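Missing here: one protein chain of the complex. Every other protein chain is in place.
== chain A ==
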Amino acid sequence: MTDDELLRYSRQILLPQFGIEGQERLRASSALIVGLGGLGSPVAMYLAAAGIGRLLLADFDAVDLSNLQRQILHTSERIGQSKVASAITSLQALNPDVELIPVKPSLTDKSLPELVGQVDIVIDGSDNFPTRFAVNRACVTARVPLVSGAAIRMEGQVTCFSGQPGGPCYRCLYPDDGSTDETCSANGILAPVVGIIGSIQAAEAIKILTAVGSPLFGRLLLLDALTMEWRSIRLPADPACPVCAG
């Protein structure tokens, strides 16, 4: 580690559980961030600032004026740019040492396994269930940990899946049927709520990558920001889960 790196990351290296070893592990790590919106913004910014080695960035939208209330990676002058390009501009400014890789193909059951196989962890901040289930399937197959976060209105949910056999997966939590789903564009979202959930996702990703502390494996955190109350629920594997069982 160079003198500049030692200084840049000094407040993290100071942590007895983290140290230089944790910083080096983080620098040797890579993550795929799915979605560069309200959740993906703090996830990408914290992982880059904290010194992760490589980020794969996936999002197929362009920056829209209605995003800027909460998607803090993006700026007014970058309206109309792809979110990936906008994210790269912001993240390079935050920390030029991080390798930033735009993900070109769309995320499908065909492209995801290869992508997920290239990284040490996946952080899901997507805005739709088909993507969430596809990302989960790829992570289970590749045995890659998945940090899953979601938010709407003044509510948030966050958990981690180890990707290892025996633990639960996202499909153990929710069914993959044709349910009608709510979106932030139809139901609204309070700006900092995605910041809270995304920041937890970033913290959990760093913990998992550096083997520091106990991640949210087998636990689901539920946030009600209206009363600012949290609940923690045990999340067991479904022995008949069509994705991870057997």
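The definition used in the following text is that a residue touches a chain if its C-beta (ideal position, glycine included) is under 8 Å from a C-beta of that chain, and two chains touch if they have at least 3 such contacts; residues count from 1.
Keep this in mind: contacts and distances are computed from a predicted model.
Trainee: Out of "Aspartyl/glutamyl-tRNA(Asn/Gln) amidotransferase subunit C", "Beta sliding clamp", "Sulfur carrier protein ThiS" or "RNA-binding protein KhpA", what name does the UniProt record list for the absent chain?
Mentor: "Sulfur carrier protein ThiS"
Trainee: With the full complex in mind, choose from A:138, A:172, A:200 or A:216 the residue touching the hidden chain.
Mentor: A:172
Trainee: Among A:22, A:37 or A:215, single out the residue that touches the unshown chain.
Mentor: The missing chain is touched by A:37.
Trainee: Of A:49, A:79 or A:220, which one is in contact with the hidden chain?
Mentor: Touches the omitted chain: A:220.
Trainee: In the full complex, which bits of chain A touch the chain not displayed? Write them out.
Mentor: Within chain A, the residues that touch the unshown chain are 35, 37-40, 124-129, 132, 149-152, 155-157, 172-175, 177, 179-184, 187, 189, 194, 220, 222, 231-241.
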